[in-house]
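Quick notes on the structure that follows.
== chain A ==
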Amino acid sequence: MTTTDTDSTAPDTSGRKPPAVAATGPGTDTLLQTDGLTKRFGGFTAIDGVDFAVEEGQLRCLIGPNGAGKSTLLKLITGRHEASEGAIYYDGAEITDLRPNERVDQGIGMKFQVPSVFDDLTAFENMRLPIQRVVDGDLEPAVRDALERVDLGGQAETLAGELSHGEQGRLEIGMAAALEPDLLLLDEPVAGLSVEERDEVAELVTDLNADGIAFIVIEHDVDFVADIADDVTVLHRGAVFREGDIEAIRDDDEVRRIYLGGE
Partner candidate 1 sequence: LTGSGSGENTVKLGIIEDRSGNFALNGTPKYQASMLAIEELNEEGGILGNEIETFAPDPQSDNQRYQQLTRQAINEENVDALWAGYSSATRETIRPIIDQNEQLYFYTTQYEGGVADSYTFCMGATARQQLGSVFPYMVENFGSDVYTIAADYNFGQLSADWVRVLADEHDANVIGEEFIPLSVTDFGSTINNIQDADPDFVMALLVGANHTSFWSQRSSAGLDIPMGTSTVMAQGYQHKRLDAPAMKDVYGGFNYMEELPTSRNEEFVSRFYEKFPEASYINEEAVNNYFSIKMYAQAAEAVGSTDQADIIEELEKGMDVAAPEGDISLQGPVHHMTHNMRVFHCDENHNITVKDEQMIPEQFLSETVDVDLAEEDETTQYVPANFYEEADTTK
Partner candidate 2 sequence: MLLECEDLSVAYDTTLVLRDVDLHVEAGELVGVMGKNGAGKSTLMKTIIGLLEPESGAVRYRGEDLAGTPPDRRARAGIGYIPQGRDVFPDLTVEENLLVGEGVNDASTDDLYDEVYDYFPILEERRTQKAGTMSGGQQQMLAIGRALVGNPDLLLLDEHSEGVQPSIVEEISENLRELNADLGTTVLFVEQNLGAIQDMADRCYAMKRGRIVDEVGADALTDEDAIASYLAV
(Lines give C-alpha, C1' and ligand atoms only; values in the text may rest on other atoms or scores of the structure.)
Protein backbone atom coordinates (compact mmCIF):
# COMPACT_ATOMS: atom_id res chain seq x y z
CA MET A 1 0.00 0.00 0.00
CA THR A 2 1.38 3.40 -0.93
CA THR A 3 0.31 6.70 0.44
CA THR A 4 1.04 10.00 -1.14
CA ASP A 5 1.69 12.43 1.58
CA THR A 6 1.17 15.83 0.06
CA ASP A 7 1.90 17.88 3.11
CA SER A 8 5.10 16.60 4.55
CA THR A 9 5.47 19.41 7.05
CA ALA A 10 2.31 18.49 8.89
CA PRO A 11 2.78 16.07 11.70
CA ASP A 12 0.85 12.86 11.66
CA THR A 13 -2.82 13.59 11.64
CA SER A 14 -3.94 10.00 11.22
CA GLY A 15 -4.77 10.47 7.59
CA ARG A 16 -7.05 13.41 8.08
CA LYS A 17 -6.01 16.68 6.50
CA PRO A 18 -5.90 19.78 8.63
CA PRO A 19 -8.35 22.37 7.41
CA ALA A 20 -7.17 25.20 5.28
CA VAL A 21 -7.77 27.73 8.02
CA ALA A 22 -5.43 26.02 10.38
CA ALA A 23 -2.11 27.57 9.71
CA THR A 24 0.23 25.32 11.53
CA GLY A 25 3.82 26.02 10.71
CA PRO A 26 6.14 28.26 12.64
CA GLY A 27 5.41 31.88 12.13
CA THR A 28 1.66 31.36 12.43
CA ASP A 29 0.10 31.27 15.84
CA THR A 30 -3.15 29.38 15.89
CA LEU A 31 -3.10 27.31 19.03
CA LEU A 32 -6.40 25.53 18.91
CA GLN A 33 -8.68 24.94 15.99
CA THR A 34 -11.85 22.92 15.69
CA ASP A 35 -13.12 21.85 12.34
CA GLY A 36 -16.78 20.99 11.85
CA LEU A 37 -16.94 19.75 15.41
CA THR A 38 -20.22 18.02 16.18
CA LYS A 39 -21.58 16.29 19.26
CA ARG A 40 -24.84 14.45 19.42
CA PHE A 41 -26.51 12.98 22.47
CA GLY A 42 -28.95 10.46 21.16
CA GLY A 43 -31.16 12.45 18.80
CA PHE A 44 -30.08 15.80 20.19
CA THR A 45 -27.26 17.76 18.59
CA ALA A 46 -25.55 19.76 21.31
CA ILE A 47 -22.64 20.98 19.16
CA ASP A 48 -23.30 21.44 15.51
CA GLY A 49 -20.39 21.80 13.12
CA VAL A 50 -18.42 24.34 15.11
CA ASP A 51 -15.28 25.93 13.64
CA PHE A 52 -13.57 27.75 16.40
CA ALA A 53 -10.04 28.97 16.89
CA VAL A 54 -7.86 30.36 19.64
CA GLU A 55 -4.57 32.07 18.99
CA GLU A 56 -1.53 31.63 21.14
CA GLY A 57 -1.78 33.84 24.16
CA GLN A 58 -5.31 34.90 23.35
CA LEU A 59 -8.00 35.30 25.97
CA ARG A 60 -11.31 34.37 24.44
CA CYS A 61 -14.61 34.33 26.26
CA LEU A 62 -17.43 32.05 25.34
CA ILE A 63 -20.93 33.13 26.18
CA GLY A 64 -24.37 32.04 25.16
CA PRO A 65 -27.70 30.90 26.50
CA ASN A 66 -28.09 28.06 28.95
CA GLY A 67 -27.84 24.85 27.05
CA ALA A 68 -26.11 26.46 24.09
CA GLY A 69 -23.38 23.87 24.26
CA LYS A 70 -20.58 25.83 25.87
CA SER A 71 -19.66 23.26 28.47
CA THR A 72 -20.02 20.54 25.91
CA LEU A 73 -17.60 22.30 23.59
CA LEU A 74 -15.01 22.52 26.36
CA LYS A 75 -15.52 18.88 27.22
CA LEU A 76 -14.92 17.98 23.60
CA ILE A 77 -11.69 19.95 23.62
CA THR A 78 -10.47 18.30 26.80
CA GLY A 79 -11.56 14.88 25.66
CA ARG A 80 -14.16 14.33 28.34
CA HIS A 81 -16.65 13.78 25.51
CA GLU A 82 -15.90 12.03 22.27
CA ALA A 83 -16.71 14.03 19.15
CA SER A 84 -19.45 12.62 16.94
CA GLU A 85 -17.94 14.33 13.91
CA GLY A 86 -15.23 16.79 13.03
CA ALA A 87 -11.72 17.30 14.27
CA ILE A 88 -9.74 19.24 16.82
CA TYR A 89 -6.22 20.50 16.16
CA TYR A 90 -3.89 21.72 18.78
CA ASP A 91 -0.55 23.27 18.09
CA GLY A 92 -0.73 21.98 14.54
CA ALA A 93 -1.49 18.37 15.38
CA GLU A 94 -4.78 16.60 15.47
CA ILE A 95 -5.85 15.67 18.98
CA THR A 96 -9.38 14.46 18.26
CA ASP A 97 -8.66 10.91 19.36
CA LEU A 98 -6.29 11.59 22.21
CA ARG A 99 -7.25 10.74 25.74
CA PRO A 100 -7.87 13.57 28.22
CA ASN A 101 -4.59 13.12 30.02
CA GLU A 102 -2.68 13.09 26.76
CA ARG A 103 -4.26 16.42 25.88
CA VAL A 104 -3.17 17.76 29.24
CA ASP A 105 0.33 16.63 28.40
CA GLN A 106 0.11 18.65 25.22
CA GLY A 107 -0.66 21.73 27.27
CA ILE A 108 -4.41 22.02 27.74
CA GLY A 109 -5.66 22.67 31.25
CA MET A 110 -9.23 22.82 32.50
CA LYS A 111 -11.39 24.04 35.35
CA PHE A 112 -14.79 22.40 35.49
CA GLN A 113 -18.15 24.10 35.84
CA VAL A 114 -18.75 22.64 39.28
CA PRO A 115 -15.69 23.10 41.48
CA SER A 116 -13.98 19.77 41.58
CA VAL A 117 -10.99 19.80 43.80
CA PHE A 118 -10.18 16.72 45.84
CA ASP A 119 -12.39 17.38 48.84
CA ASP A 120 -10.69 15.00 51.21
CA LEU A 121 -7.17 16.17 50.50
CA THR A 122 -5.66 19.33 51.91
CA ALA A 123 -5.03 22.31 49.68
CA PHE A 124 -1.34 21.44 49.84
CA GLU A 125 -1.91 17.86 48.72
CA ASN A 126 -4.20 19.06 45.97
CA MET A 127 -1.56 21.39 44.66
CA ARG A 128 1.13 18.78 44.99
CA LEU A 129 -0.55 16.68 42.34
CA PRO A 130 0.11 18.97 39.39
CA ILE A 131 3.39 20.24 40.80
CA GLN A 132 4.94 16.80 41.11
CA ARG A 133 4.39 16.29 37.43
CA VAL A 134 6.46 19.29 36.45
CA VAL A 135 8.97 19.67 39.25
CA ASP A 136 11.75 17.17 39.74
CA GLY A 137 13.45 18.17 42.92
CA ASP A 138 12.08 19.23 46.27
CA LEU A 139 8.34 19.70 45.93
CA GLU A 140 7.57 21.57 49.09
CA PRO A 141 8.72 25.08 48.06
CA ALA A 142 7.19 24.75 44.61
CA VAL A 143 3.83 23.76 46.07
CA ARG A 144 3.91 26.62 48.57
CA ASP A 145 4.78 29.03 45.76
CA ALA A 146 1.91 27.83 43.63
CA LEU A 147 -0.50 28.18 46.55
CA GLU A 148 0.77 31.70 47.18
CA ARG A 149 0.06 32.60 43.60
CA VAL A 150 -3.62 31.91 44.11
CA ASP A 151 -3.61 33.47 47.57
CA LEU A 152 -4.07 30.24 49.42
CA GLY A 153 -0.75 30.17 51.23
CA GLY A 154 -2.50 30.40 54.55
CA GLN A 155 -4.88 27.55 53.84
CA ALA A 156 -2.32 24.94 52.86
CA GLU A 157 -3.38 22.50 55.55
CA THR A 158 -7.13 23.03 55.17
CA LEU A 159 -9.10 20.23 53.55
CA ALA A 160 -10.16 21.43 50.14
CA GLY A 161 -13.74 20.43 50.87
CA GLU A 162 -13.83 22.92 53.72
CA LEU A 163 -12.57 25.83 51.66
CA SER A 164 -15.16 28.36 50.61
CA HIS A 165 -16.65 28.18 47.18
CA GLY A 166 -14.43 30.95 45.89
CA GLU A 167 -11.29 29.48 47.38
CA GLN A 168 -12.02 26.14 45.79
CA GLY A 169 -12.37 27.86 42.45
CA ARG A 170 -9.02 29.59 42.85
CA LEU A 171 -7.36 26.41 43.95
CA GLU A 172 -8.67 24.65 40.90
CA ILE A 173 -7.41 27.36 38.58
CA GLY A 174 -4.11 27.32 40.37
CA MET A 175 -3.80 23.59 39.92
CA ALA A 176 -4.54 23.79 36.24
CA ALA A 177 -2.09 26.67 35.85
CA ALA A 178 0.61 24.80 37.76
CA LEU A 179 0.92 22.37 34.89
CA GLU A 180 2.22 25.26 32.84
CA PRO A 181 -0.34 24.86 30.09
CA ASP A 182 -0.46 26.91 26.94
CA LEU A 183 -4.22 26.92 26.98
CA LEU A 184 -6.51 27.03 29.97
CA LEU A 185 -10.22 26.36 29.78
CA LEU A 186 -12.40 27.81 32.53
CA ASP A 187 -16.06 26.96 32.86
CA GLU A 188 -17.88 29.65 34.84
CA PRO A 189 -15.02 30.54 37.15
CA VAL A 190 -16.90 33.27 39.05
CA ALA A 191 -20.39 31.83 39.37
CA GLY A 192 -21.54 32.30 42.94
CA LEU A 193 -18.61 34.49 43.93
CA SER A 194 -18.90 37.82 45.62
CA VAL A 195 -17.83 40.93 43.80
CA GLU A 196 -14.55 41.02 45.63
CA GLU A 197 -13.68 37.44 44.86
CA ARG A 198 -14.75 37.94 41.30
CA ASP A 199 -12.21 40.69 40.98
CA GLU A 200 -9.53 38.48 42.44
CA VAL A 201 -10.23 35.85 39.82
CA ALA A 202 -10.23 38.47 37.09
CA GLU A 203 -6.82 39.59 38.24
CA LEU A 204 -5.53 36.05 38.40
CA VAL A 205 -6.72 35.32 34.90
CA THR A 206 -5.24 38.49 33.42
CA ASP A 207 -1.96 37.83 35.20
CA LEU A 208 -1.72 34.32 33.86
CA ASN A 209 -2.69 35.56 30.44
CA ALA A 210 0.06 38.12 30.63
CA ASP A 211 2.45 35.25 31.25
CA GLY A 212 1.42 33.92 27.84
CA ILE A 213 -1.24 31.40 28.70
CA ALA A 214 -4.17 31.44 26.29
CA PHE A 215 -7.67 31.13 27.76
CA ILE A 216 -11.14 30.08 26.85
CA VAL A 217 -13.48 31.33 29.56
CA ILE A 218 -17.16 30.54 29.78
CA GLU A 219 -19.06 33.01 31.88
CA HIS A 220 -22.55 34.39 32.29
CA ASP A 221 -21.29 37.40 34.21
CA VAL A 222 -20.91 39.82 31.33
CA ASP A 223 -19.23 42.45 33.45
CA PHE A 224 -16.58 39.97 34.30
CA VAL A 225 -16.22 39.14 30.63
CA ALA A 226 -15.83 42.80 29.84
CA ASP A 227 -13.17 43.12 32.53
CA ILE A 228 -10.94 40.43 31.19
CA ALA A 229 -11.49 39.92 27.50
CA ASP A 230 -11.70 41.57 24.17
CA ASP A 231 -12.56 38.58 22.05
CA VAL A 232 -15.91 37.00 22.60
CA THR A 233 -17.64 34.14 20.87
CA VAL A 234 -21.35 33.70 21.28
CA LEU A 235 -22.59 30.15 21.02
CA HIS A 236 -26.23 29.45 20.34
CA ARG A 237 -27.95 26.14 19.71
CA GLY A 238 -24.61 24.41 19.34
CA ALA A 239 -23.29 26.75 16.67
CA VAL A 240 -21.19 29.92 16.61
CA PHE A 241 -23.68 32.74 16.56
CA ARG A 242 -21.47 35.83 16.73
CA GLU A 243 -17.81 36.53 17.14
CA GLY A 244 -16.31 39.87 17.90
CA ASP A 245 -15.21 42.24 20.61
CA ILE A 246 -17.20 42.60 23.75
CA GLU A 247 -18.62 46.03 23.05
CA ALA A 248 -19.96 45.02 19.68
CA ILE A 249 -21.46 41.89 21.12
CA ARG A 250 -23.12 43.79 23.94
CA ASP A 251 -24.71 46.10 21.47
CA ASP A 252 -25.88 43.39 19.14
CA ASP A 253 -29.66 43.24 19.20
CA GLU A 254 -29.85 39.58 18.40
CA VAL A 255 -27.48 38.72 21.21
CA ARG A 256 -29.53 40.86 23.55
CA ARG A 257 -32.62 39.02 22.49
CA ILE A 258 -31.34 35.50 22.89
CA TYR A 259 -29.04 36.02 25.78
CA LEU A 260 -28.44 39.29 27.53
CA GLY A 261 -31.97 40.55 27.87
CA GLY A 262 -32.60 44.06 29.16
CA GLU A 263 -33.85 46.75 26.89
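How were these candidates chosen? In short, all candidates are chains of the complex that A comes from, given by their letters.
One rule holds in what follows: contacts are C-beta pairs under 8 Å (C-beta built on N, C-alpha and C of every residue); 3 or more make two chains touch, one makes a residue touch a chain; residues count from 1.
Since the structure is predicted, the reported quantities are computational estimates derived from the model, not experimental observations.
K.L.:
In this complex, work out which of 1 or 2 touches chain A.
P.N.:
2
K.L.:
Report the residues of chain A in contact with candidate 2 in the complex, numbered from low to high.
P.N.:
41, 64-68, 70-72, 113-114, 164-166, 188, 191-197, 220, 222, 256, 258-262
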